[in-house]
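What follows is chain A.
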Amino acid sequence: MSLFQVKDLAVHFGGIKAVDGVSFEVEKGSIFTIIGPNGAGKTTIFNLVSRINDPTAGSIHFEGRDITRVAANQVASLGIARTFQNIELFDNANVMQNILVGCHVHVGTSLLSEILRLPSFTQREIESRKNVEKIIDFLGLDAYRDSTVGSLPYGLRKMVELGRALAVSPKLLLLDEPSSGLNVEETDNIGSWIRDIRDVLGVTILMVEHDMRLVSAVSDRVLALNYGKLLAIGTAAQVQRDPAVISAYLGN
Partner candidate 1 sequence: MYFPKRTSYRDDLRLFPDRFTLWQYLALFAGLLLLPLAADGYILSQATFVFIYGIVAVGMMLLVGYTGQISLGHAAFFAVGAYTAAVLQSRGMAFLPAFVAAGALSGVVGIIIGLPALRVKGVYLAMATLSFAFIVEEVIVRWSSVTRGNRGMTVNDPVIFGLKLSGPVHMYYLSCVVFWLVMLVVINVLRSRTGRALSALRDSDVAAESMGINLAKFKTTAFAISAVATGLAGALYAHKLSYISPEQFGIMVSVEFLMMIIIGGLGSLHGAVFGAMFFIVLPQIIVGIKNYLPTRIAELPVLESVSFGVLVILFVLFEPRGLNGYWVRLKTYVSLFPFYRRGMFKRNKIASSDLIKH
Partner candidate 2 sequence: MGFKKTSLVAIAVAATLVAANTSAQVRGVTKDEILLGSHIDLSGPIAELGRAGVNAGKMAEEEINAAGGIHGRKLRIIWEDSGYDPKKAVLVTQKMIDKDGIFALIMATGNAPAEATYPMLIKSGVPNLFAWAGSPMFTEPLEKISFAFFPTNGDTMAPAVKHFADQGKKRFCFIYQDDGFGADVKEGVDRALKAAKLQVIEEVGYKRGTTDFSAQVARMQRGNCDMLLLGTVPAPAAGIVQEVRRRNWNIPILASSNTYDESTLRLGKEAMEGVHAAVVIPNPDPDRSSPAVKEWLKKYQAKYNQPGSLYGAYGYAIVHLAAEGLRRAGPNLTVDSLVKGVESIKGYKTLFGGPSVNFSDKDHKGMRGALLYKVEGGRWVPEGGELQPVQ
(Lines give C-alpha, C1' and ligand atoms only; values in the text may rest on other atoms or scores of the structure.)
Protein backbone atom coordinates (compact mmCIF):
# COMPACT_ATOMS: atom_id res chain seq x y z
CA MET A 1 0.00 0.00 0.00
CA SER A 2 1.84 3.10 -1.23
CA LEU A 3 1.67 6.55 0.42
CA PHE A 4 0.17 8.40 -2.54
CA GLN A 5 -1.79 7.24 -5.60
CA VAL A 6 -3.24 8.97 -8.62
CA LYS A 7 -5.78 7.05 -10.74
CA ASP A 8 -6.83 8.02 -14.31
CA LEU A 9 -6.45 11.70 -13.40
CA ALA A 10 -7.77 14.04 -16.10
CA VAL A 11 -8.58 17.75 -16.34
CA HIS A 12 -9.84 19.72 -19.33
CA PHE A 13 -9.63 23.51 -19.66
CA GLY A 14 -12.16 24.34 -22.34
CA GLY A 15 -11.11 22.04 -25.20
CA ILE A 16 -7.54 21.44 -24.03
CA LYS A 17 -6.83 18.22 -22.18
CA ALA A 18 -4.11 19.49 -19.82
CA VAL A 19 -3.95 16.13 -18.03
CA ASP A 20 -5.40 13.07 -19.73
CA GLY A 21 -5.85 9.85 -17.72
CA VAL A 22 -2.60 9.75 -15.78
CA SER A 23 -2.05 7.12 -13.05
CA PHE A 24 0.95 6.57 -10.76
CA GLU A 25 1.92 5.67 -7.22
CA VAL A 26 4.52 7.15 -4.91
CA GLU A 27 6.13 4.83 -2.33
CA LYS A 28 6.70 6.10 1.21
CA GLY A 29 10.19 7.56 1.61
CA SER A 30 10.90 7.69 -2.11
CA ILE A 31 11.71 10.59 -4.44
CA PHE A 32 9.37 10.56 -7.42
CA THR A 33 9.95 12.95 -10.33
CA ILE A 34 7.67 14.04 -13.15
CA ILE A 35 9.45 15.22 -16.29
CA GLY A 36 8.24 16.40 -19.65
CA PRO A 37 8.47 19.25 -22.18
CA ASN A 38 6.88 22.60 -21.39
CA GLY A 39 3.11 22.49 -21.32
CA ALA A 40 3.12 18.76 -20.73
CA GLY A 41 0.83 19.28 -17.74
CA LYS A 42 3.38 18.74 -14.95
CA THR A 43 2.45 21.77 -12.88
CA THR A 44 -1.22 21.13 -13.59
CA ILE A 45 -0.91 17.79 -11.79
CA PHE A 46 0.54 19.65 -8.79
CA ASN A 47 -2.31 22.13 -8.89
CA LEU A 48 -4.76 19.22 -8.92
CA VAL A 49 -3.05 17.58 -5.96
CA SER A 50 -2.92 20.83 -3.96
CA ARG A 51 -6.56 21.36 -5.05
CA ILE A 52 -6.10 24.73 -6.76
CA ASN A 53 -7.90 23.17 -9.74
CA ASP A 54 -10.57 20.46 -9.76
CA PRO A 55 -9.96 17.33 -11.85
CA THR A 56 -12.51 16.47 -14.55
CA ALA A 57 -12.08 12.77 -13.84
CA GLY A 58 -10.00 10.35 -11.81
CA SER A 59 -9.05 10.23 -8.14
CA ILE A 60 -6.21 11.17 -5.81
CA HIS A 61 -5.50 9.06 -2.72
CA PHE A 62 -3.18 9.95 0.15
CA GLU A 63 -2.49 7.46 2.94
CA GLY A 64 -5.38 5.42 1.56
CA ARG A 65 -7.77 8.35 1.90
CA ASP A 66 -9.54 9.88 -1.11
CA ILE A 67 -8.54 13.56 -1.21
CA THR A 68 -9.89 14.30 -4.69
CA ARG A 69 -12.47 16.74 -3.30
CA VAL A 70 -10.98 18.13 -0.08
CA ALA A 71 -10.74 21.94 0.19
CA ALA A 72 -7.47 23.53 -0.89
CA ASN A 73 -6.76 24.77 2.64
CA GLN A 74 -7.23 21.26 4.05
CA VAL A 75 -4.40 19.73 2.06
CA ALA A 76 -1.68 21.11 4.31
CA SER A 77 -3.21 19.70 7.48
CA LEU A 78 -3.27 16.27 5.80
CA GLY A 79 0.52 16.53 5.57
CA ILE A 80 1.07 17.65 1.98
CA ALA A 81 3.16 20.80 1.39
CA ARG A 82 4.35 22.35 -1.86
CA THR A 83 6.66 24.92 -3.41
CA PHE A 84 5.95 26.93 -6.52
CA GLN A 85 7.65 27.13 -9.92
CA ASN A 86 8.06 30.91 -9.75
CA ILE A 87 8.37 31.58 -6.05
CA GLU A 88 5.17 32.48 -4.16
CA LEU A 89 6.64 33.92 -0.95
CA PHE A 90 5.19 36.67 1.27
CA ASP A 91 7.59 39.34 0.07
CA ASN A 92 6.92 41.99 2.69
CA ALA A 93 7.55 39.69 5.65
CA ASN A 94 10.94 38.52 6.90
CA VAL A 95 12.29 34.97 6.65
CA MET A 96 11.18 34.09 10.18
CA GLN A 97 7.59 35.18 9.57
CA ASN A 98 7.43 33.45 6.20
CA ILE A 99 8.43 30.13 7.70
CA LEU A 100 6.13 30.73 10.69
CA VAL A 101 3.24 30.87 8.21
CA GLY A 102 4.21 27.30 7.37
CA CYS A 103 3.38 26.36 10.96
CA HIS A 104 -0.11 27.81 10.53
CA VAL A 105 -1.92 24.47 10.71
CA HIS A 106 0.01 23.44 13.84
CA VAL A 107 -0.26 26.62 15.94
CA GLY A 108 -4.06 26.84 16.16
CA THR A 109 -4.34 29.78 18.56
CA SER A 110 -7.74 31.46 18.91
CA LEU A 111 -8.20 35.12 18.01
CA LEU A 112 -9.16 35.90 21.60
CA SER A 113 -6.03 34.30 23.06
CA GLU A 114 -3.99 36.30 20.55
CA ILE A 115 -5.61 39.61 21.46
CA LEU A 116 -5.28 38.98 25.21
CA ARG A 117 -1.85 37.34 24.90
CA LEU A 118 -3.00 34.46 27.09
CA PRO A 119 -0.24 32.12 28.36
CA SER A 120 -1.62 29.36 26.12
CA PHE A 121 -0.91 31.63 23.17
CA THR A 122 2.60 32.58 24.27
CA GLN A 123 3.49 28.96 24.86
CA ARG A 124 2.16 27.81 21.44
CA GLU A 125 3.89 30.72 19.75
CA ILE A 126 7.19 29.78 21.38
CA GLU A 127 6.82 26.14 20.33
CA SER A 128 6.34 27.09 16.71
CA ARG A 129 9.29 29.46 16.86
CA LYS A 130 11.47 26.66 18.22
CA ASN A 131 10.25 24.53 15.35
CA VAL A 132 11.04 27.26 12.81
CA GLU A 133 14.46 27.75 14.37
CA LYS A 134 15.22 24.07 13.71
CA ILE A 135 14.34 24.49 10.04
CA ILE A 136 16.41 27.67 9.79
CA ASP A 137 19.37 25.78 11.20
CA PHE A 138 18.72 22.80 8.96
CA LEU A 139 18.73 24.99 5.82
CA GLY A 140 21.48 27.26 7.15
CA LEU A 141 19.37 30.43 6.85
CA ASP A 142 20.43 31.79 10.27
CA ALA A 143 22.07 34.86 8.77
CA TYR A 144 18.87 35.98 7.07
CA ARG A 145 16.37 35.31 9.86
CA ASP A 146 15.27 38.98 10.04
CA SER A 147 15.77 40.12 6.45
CA THR A 148 12.76 40.94 4.31
CA VAL A 149 12.21 38.18 1.79
CA GLY A 150 11.56 40.63 -1.02
CA SER A 151 15.14 41.88 -0.69
CA LEU A 152 16.82 38.43 -0.79
CA PRO A 153 18.52 36.98 -3.90
CA TYR A 154 16.64 34.36 -5.88
CA GLY A 155 18.53 31.30 -4.65
CA LEU A 156 17.93 32.16 -1.02
CA ARG A 157 14.26 32.82 -1.62
CA LYS A 158 13.97 29.31 -3.06
CA MET A 159 15.46 28.00 0.16
CA VAL A 160 13.05 30.08 2.23
CA GLU A 161 10.14 28.69 0.27
CA LEU A 162 11.50 25.20 0.86
CA GLY A 163 11.77 26.00 4.56
CA ARG A 164 8.18 27.27 4.61
CA ALA A 165 7.01 24.01 3.06
CA LEU A 166 9.01 22.01 5.63
CA ALA A 167 7.42 23.99 8.47
CA VAL A 168 4.16 22.28 7.57
CA SER A 169 6.11 19.14 8.65
CA PRO A 170 4.69 17.30 5.66
CA LYS A 171 4.65 13.61 4.94
CA LEU A 172 4.59 14.37 1.22
CA LEU A 173 6.47 17.35 -0.22
CA LEU A 174 5.69 18.65 -3.71
CA LEU A 175 8.62 20.52 -5.29
CA ASP A 176 7.77 22.42 -8.48
CA GLU A 177 10.99 22.79 -10.50
CA PRO A 178 13.32 23.29 -7.49
CA SER A 179 16.24 24.04 -9.83
CA SER A 180 14.56 26.63 -12.06
CA GLY A 181 16.46 29.92 -12.06
CA LEU A 182 19.45 28.44 -10.20
CA ASN A 183 23.00 28.12 -11.47
CA VAL A 184 24.79 24.75 -11.69
CA GLU A 185 26.34 24.99 -8.24
CA GLU A 186 23.08 26.02 -6.55
CA THR A 187 21.32 23.20 -8.40
CA ASP A 188 23.78 20.67 -6.95
CA ASN A 189 23.13 22.09 -3.47
CA ILE A 190 19.40 21.76 -3.98
CA GLY A 191 20.01 18.16 -4.96
CA SER A 192 21.73 17.40 -1.69
CA TRP A 193 19.05 19.31 0.28
CA ILE A 194 16.38 17.19 -1.38
CA ARG A 195 18.19 13.99 -0.43
CA ASP A 196 18.73 15.23 3.14
CA ILE A 197 15.07 16.10 3.46
CA ARG A 198 14.19 12.55 2.49
CA ASP A 199 16.93 10.85 4.51
CA VAL A 200 17.08 13.06 7.61
CA LEU A 201 13.45 14.21 7.91
CA GLY A 202 12.03 11.11 6.21
CA VAL A 203 9.74 13.11 3.95
CA THR A 204 8.46 11.54 0.75
CA ILE A 205 9.08 13.80 -2.24
CA LEU A 206 7.11 14.30 -5.43
CA MET A 207 8.81 16.78 -7.74
CA VAL A 208 8.52 18.32 -11.16
CA GLU A 209 11.91 18.97 -12.73
CA HIS A 210 13.47 19.43 -16.14
CA ASP A 211 17.19 19.50 -15.24
CA MET A 212 18.00 15.85 -16.11
CA ARG A 213 21.27 15.94 -14.12
CA LEU A 214 19.34 16.74 -10.96
CA VAL A 215 16.60 14.26 -11.90
CA SER A 216 18.93 11.29 -12.39
CA ALA A 217 20.95 12.35 -9.34
CA VAL A 218 18.08 12.13 -6.84
CA SER A 219 15.04 10.35 -8.28
CA ASP A 220 14.07 6.78 -7.39
CA ARG A 221 11.36 6.74 -10.00
CA VAL A 222 10.65 9.05 -12.92
CA LEU A 223 7.45 9.65 -14.88
CA ALA A 224 7.56 11.22 -18.33
CA LEU A 225 4.57 13.25 -19.45
CA ASN A 226 3.65 14.81 -22.81
CA TYR A 227 0.45 16.62 -23.81
CA GLY A 228 -1.04 15.44 -20.49
CA LYS A 229 -0.46 11.78 -21.41
CA LEU A 230 1.85 9.37 -19.58
CA LEU A 231 4.74 8.38 -21.87
CA ALA A 232 6.90 6.21 -19.64
CA ILE A 233 7.52 5.41 -15.99
CA GLY A 234 10.53 3.78 -14.33
CA THR A 235 14.04 4.63 -13.16
CA ALA A 236 15.68 7.74 -14.54
CA ALA A 237 17.86 5.63 -16.82
CA GLN A 238 14.96 3.57 -18.19
CA VAL A 239 12.84 6.62 -18.90
CA GLN A 240 15.65 8.50 -20.57
CA ARG A 241 16.23 5.51 -22.87
CA ASP A 242 12.55 5.23 -23.77
CA PRO A 243 12.07 6.09 -27.51
CA ALA A 244 8.70 7.74 -26.90
CA VAL A 245 10.31 10.12 -24.41
CA ILE A 246 13.22 10.91 -26.70
CA SER A 247 10.95 11.69 -29.63
CA ALA A 248 8.76 13.82 -27.36
CA TYR A 249 11.76 15.92 -26.31
CA LEU A 250 13.09 16.12 -29.85
CA GLY A 251 9.54 17.12 -30.69
CA ASN A 252 8.50 15.05 -33.68
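Basis for inclusion: all candidates are chains of the complex that A comes from, given by their letters.
As a convention for this text, a contact is a pair of C-beta atoms (placed from the backbone, for glycine too) under 8 Å apart; a residue touches a chain by one contact, two chains touch by 3 or more; residues count from 1.
Computed from a predicted structure; not experimentally measured.
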Whereas the rest of 1 or 2 do not touch chain A in this complex, the one that does is 1
In the complex with candidate 1, residue positions of chain A that touch it | 50, 52, 72-77, 81-82, 84, 88-93, 97, 100-102, 104-105, 107-109, 111, 114-117, 121-122, 125-126, 129-130, 133, 146, 148, 150-151, 164, 168
